[in-house]
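With one protein chain held back, the other chains of the complex are shown just where they sit.
We just call them A and B in the order they show up, numbering each chain from 1.
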Amino acid sequence: MAGTAVLGRLTWLVGEVTDAAFEAPRVRSLVLDVPGWAGHRAGQHVDVRLTAEDGYQAQRSYSIASPPEDERVVLTVERLDDGEVSPYLVDEVRVGDRFELRGPIGGYFVWEAVLGGPLLLVAGGSGVVPLMAMIRHRRAVGNGTPTRLLYSSRTLEDVIYREELDRLGGAGDGLDVVHTLTRGQPPGWTGYGRRIDAEMLREVTWDDDGAQAFVCGPTRLVESVAGELVALGYDPGRVKTERFGPTGT
Amino acid sequence: MEDADLRLDGNAAAGLLGEIFVREVTVAVGTCDTCGARAELGAVHVYMHAPGIVLRCPSCEAVLMRIVQAESRYWLDVRGIRSLEL
Partner (left out) sequence: MAFVSRGFRGRRRPPDESGRVPPGQYLTHDFPVLSAGPTPHTPLEEWAFSMGGEVAGPKRWTWKEFRELPSETVTKDIHCVTKWSKLDTTWEGVSVDTLLAGIETDAEYVTAFCDGGYTTNLPLEDVTDGKAWIAFAYDGEPLEPEHGGPARLLVPHLYFWKSAKWVRGLSLMNEDEPGFWESLGYHLYGDPWREQRYWGD
C-alpha cells in the first residue's frame, strides 16, 4: 500500500533558485530552496505557477529531478520554443529569483528502493527527468536493484545528465545505461541509432516476471513502448507510464 | 498533428485532482462504466486542451470524468466511472 496517502491540502509554496546549470542545449536544471517542503518520492512532480505584474498567470508541471534524500528540490526544464513557462525558466530565471510551486504530486509514477525490481526505465528526451530521480534515489540509499535505463535522445549533445549517467552506469552496482541516438550519431558510435522499437526492447528488457517498467516521454513514444512491453510479456500493471506534452492552450 | 500530441495521462491532471480529492487519486483504481476495464487514474487518457479536462478510458475511450474549473468553482462529472477505489 505504498501508493495511497492522504494528501491534506497542497498549498502553494515559494521556492528560491539557489543554483542553475545547463544539462544540454535548451535544458536547464534549477536548484530550489523551498521553505515548507515536506519531502517527495522519486518520480513525483511539482506544478509551477508564474504570475506577471499585471496578474497574468501560467502554470505548468515539471518532474522533480532530485532524489528524496536531497533536501533541495531540483527541477530540470526543457525549453519549448513556443512555450510560455519554459522559456522563462530556461532563459530568464537567475539565482535569487523566486516562484510558486506546489507538490509533491503523483503517487502512480513513483519508485522506491523497497519496491525492488528488476527495473526497466525507458526515457524519451526530457522524459528522463523523473527516471533520474529514481536512479539518484537508488544510488543514495545504496540499493542494488538491477536497473536498466534505455534513453532515447536526438544526438549525443542532447543527452541530459550525460556525464552523471556515464559515471553511474560504470559504477558496477547493477545499473546499465543504454543510449539510442535517433537523429545523428558521433563517429565511431557503436550504440543504437534509431527510434525505440520492439527489437531494441527485446534486447534490452529483463526476462523476469517481476520486472517493473517506467516509461516517460512524449505521448507517441510512451504509448508505442508500453504497447511493445506488454506484447513482450509484461503485465500491464507492471508498466507505468507518464506522458509529457504541452498543457497550456 | 495527431491525437497522440494532445493526449496525456492522469499524471498531468494530478495537481488539479489534488485540489478536489483529499486522497491521492493517480493510484486510485477506477472501473469504466462503459466497458468495465479497470485502471489506475494515473494511466487513463487525459485531454487537457479543452474548456475543461476530460479523462477517458484507455481501453474504450469512453468519458470517465470531466472537470471544469472557473476561478474558485469546480464542476465534476464522474458518471463514467462505475466505482473508484481509493
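Keep this in mind: a contact is a pair of C-beta atoms (placed from the backbone, for glycine too) under 8 Å apart; a residue touches a chain by one contact, two chains touch by 3 or more.
Just so it is clear, the model here is predicted, and its values are computed rather than measured.
Visitor: Which listed residue (A:Asp70, A:Glu100 or A:Glu164) would be found touching the missing chain in the intact complex?
Guide: That would be A:Glu100, which touches the missing chain.
Visitor: Any idea which of A:Tyr88, A:Tyr108, A:Tyr151 or A:Tyr192 touches the chain not displayed?
Guide: For the chain that is not drawn, the touching residue is A:Tyr88.
Visitor: When the complex is taken as a whole, what residues of chain B touch the one chain not shown?
Guide: 1-3, 6-7, 47, 49-52, 54, 56, 61, 63, 66, 68, 70, 73, 75, 77
Visitor: For the chain that got dropped from the picture, name the residues of chain A it touches.
Guide: Counting only chain A, the missing chain is touched by 12, 14, 49-53, 55-58, 84, 88, 92-93, 97-100, 249.
Operating definition for what follows: only the chains that are shown with their structure count from here on.
Visitor: Calculate how many whole Å lie between the centre of chain A and the centre of chain B, each centre taken as the average of the chain's C-alpha atoms.
Guide: Each chain's C-alpha centroid was found; their separation is 22 Å.
Visitor: For chain A, which residues are in contact with chain B within the complex?
Guide: 3-10, 45, 47, 61, 102-103, 105-109, 218-220, 223, 240-247, 249
Visitor: Which stretch or stretches of chain B touch chain A in the complex?
Guide: 2, 4-12, 14-15, 18-19, 21-24, 26-27, 40-43, 48-49, 86
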